[in-house]
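One structure, pasted below without further comment.
Omission of a single protein chain aside, the complex is shown with its protein chains in their original locations.
Let's turn to chain A:
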């Protein structure tokens, strides 16, 4: 527990340093923020354009699809904000600069998570929340407090699953420093996938992201329950509530692999 608190404190300190470092490059900060905002709004515009031609997509209305988009965005955004630079660990492993992290009195994981922190990543979360508000306004689902709490839970568990995937990819980079591409295709690519309802994809793909890489638990599985829809894989009802368990298992697996990874870190000659 002390270690977790230490980690959080160290994380905060290092994030502060990176934040001030980016202030040294204000113009670049503004430009990339703008660029990112344009990209993510274009993404959403794509969905709206589809719905200007059709009323339903795979049996889902525009509000429902927007809800999927929003939850996926928020989850990915949270994970990206806190752990987004895990994919660059490989470069640090290769040039041996992990050395300097290992001599600080802060757990390595916290330092790697905070490494090159960029605040502009908040943008994706803000956009996700805006779309979420819009989607709920469209749907007017008449939910009780419990259902809204479930929705919040979906986002948090989704963020944990994405985060675990990121960290898992990071841990792999202790051995394979070029794993970043694979890792990003799973996380960012997975996010694209989850922005649309599962019914528009083939069952093979849906099976893959349920059993192999459990992305379906980020939003599909619990949202189908919230929206009173049938599961395309016909899984039993209790599976809809498995997201927290999936998140915990993924995190535990990641923690394990991370430890092994750190132990096998070999630095560079110097």
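Convention: contacts are C-beta pairs under 8 Å (C-beta built on N, C-alpha and C of every residue); 3 or more make two chains touch, one makes a residue touch a chain; residues count from 1.
Everything that follows uses one rule, which is that contacts and distances are computed from a predicted model.
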| remark: Not-shown chain resolves in UniProt (candidates "ABC-2 type transport system ATP-binding protein", "Pyruvate dehydrogenase E1 component beta subunit", "NADH-quinone oxidoreductase subunit D" or "sulfate adenylyltransferase") to "ABC-2 type transport system ATP-binding protein"
| So which of A:107, A:128 or A:169 would be touching the chain we can't see? | A:107
| remark: Contact with the hidden chain, among A:56, A:97, A:185 or A:203, goes to A:97
| Given the contact definition stated above, which residue among A:51, A:188, A:201 or A:265 touches the chain not shown here? | A:265
| said: Touching residues of chain A against the unshown chain: what are they? | reply: 3, 6, 10, 13-14, 17, 20-21, 24-25, 96-100, 102-107, 263-267, 269-270
